[in-house]
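Input: one structure, supplied below.
With one protein chain removed, the remaining protein chains of the complex are shown where they sit.
Moving on, here comes subunit A:
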């Protein structure tokens, strides 16, 4: 067994995460691979819309501006970057990266692009070929949403990313690769792990799950928050991996946050379903086999992970247009803050009705903060809160109806009950509701492509 250790970090856990993560990771200590995870279910649909408006858009633009900051350091230290930043336009992302490389005056940088996850245009022919795309959660037929479909992406695995690394890529950009794939891929590349070595693939999957939300495994969003030092300079997570798939979760020295069994366990439990059958494109992972031990300060050793063969299908993330929603906010102060907020919401709906079309009862929404909304029925609410935040809105297929509601929020200040303030955010606007439709596709129907280009 080789003594080689590979260091992989996650610098951004979602689209909009702090730019300090990746910047500090490449500067403050040793690292081999920087991974970044951008794509949530809704993200693809947003990007699809951006691309419709502008053929150059539709990828994580944050990634490109972040690259501009870190690329010289990465090249100097030999740190490779892997991100599912391509969205629905990996070629557009490639173009933007090339421009950044040129602008920085760098040469000899190889950029790998992995495509094939975007199947939106192929849906009709795939259905003809026998793919059902029934809703994985509800079993409903895809016919229900077919005419409103706005994106369809396959969660692809680690192999094409590893292929790009084999071809010498310094940066690899994918579309909808799974979060763990960006972490597993460099290990397949570095150690030559076989695609039927399910225990090792499962170990890489667990690493990916621990890393994928950035600082959520180094003290972020952690119950014992009072014990977390120096949140401002929180260290982003790194795994140190051995050829046999055992690894240590840690962070760079002299950074904030902490890594212990509880911070790692918390993240293992995040968004977990059945722990025995964690499904991924490359293997199934049994989370009940994971062993953890503290191995020095801010170091947690992980081993014992068992995996098994994957299913013959990939998961597909589809989204569809599902009408509009709007929420406005006003603050009501006491006495009788709750009663006044309730009355204000009623006045608002009554006024919308005066325009001609009432919003049906079941589409209305009222939430009064200060009355234990988040802990409803769990924590006893105070008898008479001195102030409450009214969130009032509705859902509708009719955007104009919601616009009327949006316009009638501010007038409540001068023509409703006393004790109202806090309209600084301005008039609320309706936003599109993106429906999420998870489905499956036969793996043999999906073709991924890998291209590596030197700039």
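As a working rule, contacts are C-beta pairs under 8 Å (C-beta built on N, C-alpha and C of every residue); 3 or more make two chains touch, one makes a residue touch a chain; residues count from 1.
Going forward, contacts and distances are computed from a predicted model.
Engineer: What protein name does the UniProt record of the undisplayed chain give, "ABC transporter permease", "Sulfurtransferase complex subunit TusD", "Circularly permuted ATP-grasp type 2 domain-containing protein" or "AtuA-like ferredoxin-fold domain-containing protein"?
Structural biologist: So, among "ABC transporter permease", "Sulfurtransferase complex subunit TusD", "Circularly permuted ATP-grasp type 2 domain-containing protein" or "AtuA-like ferredoxin-fold domain-containing protein", the name matching the hidden chain's UniProt entry is "AtuA-like ferredoxin-fold domain-containing protein".
Engineer: Which residue from A:52, A:272 or A:397 sits in contact with the chain not drawn here?
Structural biologist: Touches the omitted chain: A:272.
Engineer: Thinking of the whole complex, not just what is shown, which of A:232, A:378 or A:418 touches the missing chain?
Structural biologist: Checking the options A:232, A:378 or A:418, the one contacting the hidden chain is A:378.
Engineer: Provide the residue numbers of subunit A that touch the chain removed from this figure.
Structural biologist: Within subunit A, the residues that touch the unshown chain are 41-42, 137, 221-224, 262, 265-276, 287-292, 319, 322, 325, 327, 365, 367, 369, 373-379, 391, 393, 395, 433-436, 438.
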